[in-house]
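Remarks on the structure that follows.
One protein chain is absent from this view; the other protein chains keep their places.
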Amino acid sequence: MNWVNAIIQGVMLGGLYALFACGLSLLFGVVRVVNLAHGDFAVLAAYLALVVITVTHVPALLTFVIVAPLFALFGYGVQRLIIQKSLEVSPLTTLLVTFGLSVVIQNALLVFASADSHSFDLGRLTSASLQITPELSIAFVSLIIFFTAVVVLVGLQLFLSNTATGRSIRAAADDQEAAAIAGVNTRHVFGVAAAIAFATVALAGLALGTYSSFDPSAGPPRLIYAFEAVIIGGVGSLWGTLVGGIILGVAQTVGAQIDPSGGVLAGHLVFLAVLALRPQGLIRARLAT
Amino acid sequence: MRTGLDASEKTSPRAVRVTRARRSSLWGLVAVVAAVIGLATLPYLVYADVTDFLTNAFILLVLASMWNLLAGYCGLISVGQQAYVGVGAYSVLILAQNGINPYAAIPAAVLAAGMIAVPVSFLVFRLRAEYFAIGTWVVAEVFFLALVRVRSLGGGTGTSLPGLSLIDPALREAITYWSALAIAAAALLASYVLLSSRMGLDLTAIRDNEVAARSVGVRVTTAQRIVYVVSAAGCGAGGALLIISQLNVLASAIFSVQWSAKMIFISLIGGVGSIEGPILGTGIFFAIQQSLAQLGAWYLILVGIVGIFVAMFLPRGVWGLISSRFHIQVFPVGYWLHPHPALPQRGRGKS
Partner (left out) sequence: MLEIRNLTVRHGYLQAVTNVSLTLSVGETVAIIGANGAGKSTLLRSIAGLHRPHAGDISFDGRVITRLASHARVRQGLVLVPEGRRLFPSLSVDENLLIGTTSGRPGSWNLRRVFDLFPWMEARRREPTVHLSGGEQQAVALGRALMANPRVLLLDELSLGLAPTVVRRIYGVLPDLIRDGIGVLLVEQDVGQALRVADRFQCLLEGRTTLEGRPAEATPAAVEAAYFGLAARAGPAGAA
């Protein structure tokens, strides 16, 4: 029963990783930028939520109403003012610049918020769980995160395939110059894509603070997990991202079941195995983003 | 681009002069040799804290030069070179635990890092350039997580380096300093030889346009793999020097992404894509560190902001600024383009 439990917990954890991965995947798919500060932005969102809770006393789970839109605006600004400019210097400059942002965010959080770790106080929800059998249960919090990940992925897919803005985003991702001469303001469209990506980053940060705890250095591991989920699932496929997240989550929980300190290493090894054996990822899909 | 070809036909051969070595380069060589000889005599002249400080500077110079070799000449941004820093340090540790003199173990550490980099390159080269950065980072994490599981190597709590306790501390520090100086000089020389070779030209072609380079028959992947392995070996040397100068090793510190951060910021500020850049960058980095170290995390915030600013607005770094202003090159691995006066002056051509 321990193994079944480990797998179920792994699937739930995979939802969290998929939520982290979809912003990374979207920004890479559209703007061709790998944001090395991805995890740090999520942690920043979690700290922003702490401020919102302190100031407004809204329940932790509802802070997304404020934090996600703020992050969307923030993402638009970061894209237009920093990432776009770096892209025009050279594509690889974006890696250096986002790596610099990562260092700046981590140390700024250290200065302003100390190295202490935090998590959100969810009241009675913290211990509530769905009892499946006497030995098997799933925490409500995990279910909420998994459900959020699925809703975000489905919503993103629908938005990209069915709206005029989504169409412009896909066109600009395909061929920036052709989109521009067809009348698409590609810088604005990239800004919109970044805004959406940052809104999902904010949700991922809130999910992190709900699922476990965070501190200023919590970002880089999440960037790595998100990246692994994207590669395992196949670059460019949003559904693949969910599958990739789940495979990574299960690898970590099952690995930890074998050896309590081996979970993260097991996840990395599964990633490297996929890279060695199936570098195109497990799911080959038409470019969705 | 058809139009571009046309205009080049019009440009007469005499309009653009291409040269390589310059007089400034010859003087540069003399200056470099003199500097190395001068630095080698330092342990006889100054207190140990100066040479200790320089030892650290040489280590960072080696690491930054190796990162720059990958980024500046292959266009490969790695955030995982700490993997080889760790491999170098632990190779020295393992050999020292088996009775081999740590100094004598340095070449073995270099070899080990280079050899491990070969299979790793086959994995990470499957990722396209943008994802290569995180891929290398994962490899470093795997090395870290695997090594902390080995209790005889100190596990997660670290261990001290045996084999040096019988040597007089003053002599030990001097030997460490000379080793660091020798390795730094070797790293610069290796970079220079590598980049002046036919392969160096190939690499420049790749960096400027990978598709075009492939189409004219440059063996892109092989050249990049060689540089990746050389870079790993150099980082291994840096790691070996680190454990020898610190006399102990802590896995979480030696495999920390902070090493990559330092390599990146030093190269970036000094100038990516030139051998001189990391030298200048190491100097600037230490100057910032010395003057702002008491600010704690603020100092890293500042370094980060300067790094971002330089990457966006000064992509050839401080050395690029100096070099294009005064037309100086100490290590001439590229060619100078002297355009016709009527054409716009864009400073130097490709380095």
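Per-chain numbering from 1; labels A and B assigned in written order.
Following the convention adopted for this analysis, a residue touches a chain if its C-beta (ideal position, glycine included) is under 8 Å from a C-beta of that chain, and two chains touch if they have at least 3 such contacts.
Just so it is clear, the structure is predicted and the values come from calculations on it, not from any experiment.
Asker: From the listed residues A:L73, A:A115, A:A178 or A:I258, report the one that touches the chain absent from this view.
Answerer: That would be A:A178, which touches the missing chain.
Asker: In terms of residues, what is the contact footprint of the unshown chain on subunit A?
Answerer: Against the missing chain, subunit A presents residues 164, 167-168, 170-171, 173-175, 177-186, 286-287.
The criterion applied here is as follows: only the chains that are shown with their structure count from here on.
Asker: When the centre of a chain is set as the mean of its C-alpha atoms, what distance in Å lies between subunit A and subunit B?
Answerer: Whole-Å distance between the two chain centres: 32.
Asker: Mind listing the subunit B positions that touch subunit A in their complex?
Answerer: Listed in rising order, the residues of subunit B that touch subunit A are 71, 75, 77, 79, 123, 126-127, 129-131, 133-135, 137-139, 141-142, 145-146, 149, 257, 261, 264-265, 268, 296-298, 300-301, 303-305, 307-308, 311-312, 315.
Asker: Can you list the residues on subunit A that touch subunit B in the complex?
Answerer: It is residues 28, 32-34, 36, 82, 85-86, 89-93, 95-97, 99-101, 103-104, 107-108, 110-111, 220, 223-224, 227-228, 231, 235, 261-262, 264-265, 268-269, 271-272, 275-276, 279 of subunit A that touch subunit B.
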